[in-house]
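Here is the structure we will look at, set down as structure tokens.
As you look at this complex, bear in mind that one protein chain is not there, while each of the others sits in place.
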Amino acid sequence: MTTTVPTPVRKPRSQSQWSIVWSQFKRNPLARVGLGLLGLLYLMAILAGFLAPYGLTEYSTTDRISWAPPTPIHWRDAQGHFGPYVNGIRRDIDMETFRDKYVEDTSVTCPVKFFQTHPGMEGRTYRFLGFIPTSLKLFSVDAPCKLYLWGSDSYGRDQFSRVMYGSQISLSIGIIASVLTVILGLIMGGIAGYFRGLTDTLIMRMVEVLSAIPELFLLITLRALFPLNADPILVFYIVIGILAVIGWGGLARIVRGQILSSREQDYVQAATALGASDTRIIAKHLLPNTATYIIIFLSLAIPGFILSESGLSFIGIGIVEPYASWGSLLKVAQDGGFESLDARPWTLIPGVFIVLAVLAWQFVGDGLRDAFDPRRRR
Amino acid sequence: MTTIATVAPGAGQRVVPATGETLLDVQNLEKFFPIRGGLLSRVVGNVKAVNDVSFSIGRGEVVGLVGESGSGKTTAGRAILRLIEPTGGQVLFNGTDITKLSKGQMRDYRREMQIIFQDPFASLNPRMTVADIIGEAMQIHNLNPGKQRIDRIAELLEKVGLRPEHMRRYPHEFSGGQRQRIGIARALAVNPSFIVADEPVSALDVSIQAQVVNLLQDLQEELGLTVLFIAHDLAVVEYICDRIIVMYLGRVMEIAPSRELNNNPKHPYTEALLSAAPVPDPTVKRQRIILEGDIPSPINPPSGCVFRTRCRYAIDDCAKIVPELREVAPGHFKACIRDDIL
Partner (left out) sequence: MTPQGEVLLAVNGLKTYFNTDDGVVKSVDGVTFHINKGETLAVVGESGSGKSVTSLSIMRLIPMPPGQIVDGEILFTGKDGVQKNIVKLSEAEMRKIRGNDISMIFQEPMTSLNPVYTVGDQIAEAVMLHQGKNKKEAMGVAADMLRFVGIPAPEKRVNEYPHQMSGGMRQRVMIAMALSCNPALLIADEPTTALDVTIQAQILDLMRKLQRDIGMSILFITHNLGVVAEMADRVVVMYGGRVVEEGDVVEIFKAPRHPYTMGLLNSIPRPGEHVHVPGQPKGRLEAIPGNVPNPLNLPRGCAFEPRCKFAVEACREAVPPLFDTGNGHMARCIRWQEFEQVQQEVTA
């Protein structure tokens, strides 16, 4: 039915497409929540060194406290002084199960200190915003006390600190891999769509071949190609890069389709008629039209890559010790099977972050898709 | 081939305007779109969108190009500007065959030849402001640099009946008629001498069409433009054009001065086209020639005369002879083998 319901003529206000999209986006409550959450998560990753009281791999070789539960924080001591403090931890043996258990040693109290630097402690030094070397911490406690906000792992490392540091890898991996995919997809799809003919045929056949390769098998094989002593972070980025190299096909197909259809648009013909060069037409008239799709693609691909990373780390071909990502931290929860989940539920906290980050990205992605789609405008 | 005296095909077959100097000379223009099929995408056939089309336009002349869907009028208009690469024939602009030019050489000619589109929504990039849209041509050709450019854009906007402050707005803020004015301003930005107007009013509301037709007429007279005005019916075209070319299924059927074509059509298709147009006068009840059937597929056009399947005057020879375009009266050309009709 082509008889249409009248589309209201918009009030005369000079809005670019972006400002319309933004005002549409803002009206979507879920998208707003998602964006806020993402802001918090990425702020956390940027400030990880400052938020984490301990270094990434910091643990005591002499006084190792494995699987400590979250340290209780007390607000009023016996003397009536106000202020957060923690008690020392003493290891006991549970005489029924013969397992280690930790009890609070009320004879030792250490106040929680805010904005303390820790000179001389290598592990706690980090570069603030990537530039300024410092060991300033939001909060910390002095030895001999330990502040395990979310418990410790088997080496006695602070899980809170590791989740903070892990967010840097988990959250950046999605962006890096998606951007890489987009760049490859744009270039290949753009070339195929604009030049058509043999180039197009070759690129599209390549896409089909790539999409037929079993991904997990390829990844495991590729991971095995690298020597064991290679830097695990480097190796992991290479693996992610390979994920992107396999993954650009779908996007390239869509970009090609969009370029093919928009190069027939009258305004592209108009630019040709004005004498615009190929580069100008691609850059000014064709690619901006794929921008909408690219943005939506990015925001929906990023959570996918976050999940891939978690999955790979979980099965042991992703981030490995001593580095941490949310996926590799979650792997820790697996040690000891169900019993450990029962006894140490806090080890699941990294999983909560994965879920939050993925949900937030998807809310934002859905919000963007709706905001760009004129049919869904409110 | 034909038994009737015809003008020899090729270079000699010039259909020149009655008076004045020729600006555009289209000779045997041809655009075939290949149809690919099979596993190896071999060419299995051709859509003969424009087939052996020849005509010329004098400087300052307004010529109408009329045809129904599938007639190839739009393809012809775009092939002349090389927005679609013609597969055969020549387009002489000021004596230069532009089909032979390289992309770079063609760029200089693009300043001379511009186009106005039918769809005022698809023809403006929604992501660019009006100033960007009109200024793009000047940017490409390095015209009116710096402050002058804004002045020139403002001047162009006023010329097409818009206000200079409109330049900061985006296309979606304008109505169809206003967008069409922006499209006209863009075409004028490079001071062209020749404009292809591809159904510039067909998509507009009735009360707006006359505004745009009048604007085009004013600009044509003021700037001495040469215009190829493409349309699907004769009503607007016979009003503003000096001469009219009628196309059907990729071929030229008839060329004549507007008045001559209207009063004295020589080709059966033109006769039917004139008769088919509804007249906005309820008191006029006339006998209408209703053409039977549909326009045949351009993949498989009828042999001989492409119109013969719907022609009420068709004879056996029409299936055998491809009629040449020949002059039947001064400045009046038709592609029909029968002289005993009309």
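The letters A and B name the chains in turn, as written, and every chain counts its residues from 1.
One rule holds in what follows: a residue touches a chain if its C-beta (ideal position, glycine included) is under 8 Å from a C-beta of that chain, and two chains touch if they have at least 3 such contacts.
As the structure is a computational prediction, the values presented were derived from the model and not from experiment.
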Touch criterion as defined above, residue of B:273, B:318 or B:337 at the omitted chain: B:273
Full-complex contact with the absent chain, from B:92, B:106, B:235 or B:342: B:235
Subunit B, residues in touch with the chain not shown (by the definition above): 18, 68-69, 175-178, 205-211, 213-214, 217, 232-236, 238-242, 257-259, 262-263, 272-284, 288, 290-291, 294-295
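Methods note: only the chains that are shown with their structure count from here on.
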Separation of mean Cα positions, subunit B and subunit A [Å, integer]: 56
Contact set on subunit A toward subunit B in their complex: 9-10, 12-17, 201, 265-267, 269-277, 280, 284-285, 288-289
Residues of subunit B defined as touching subunit A within the complex: 41, 78, 81, 83, 106-108, 110-111, 113-115, 117-119, 122-129, 136-137, 140-141, 168-170, 172-173, 175, 183, 186, 189-190
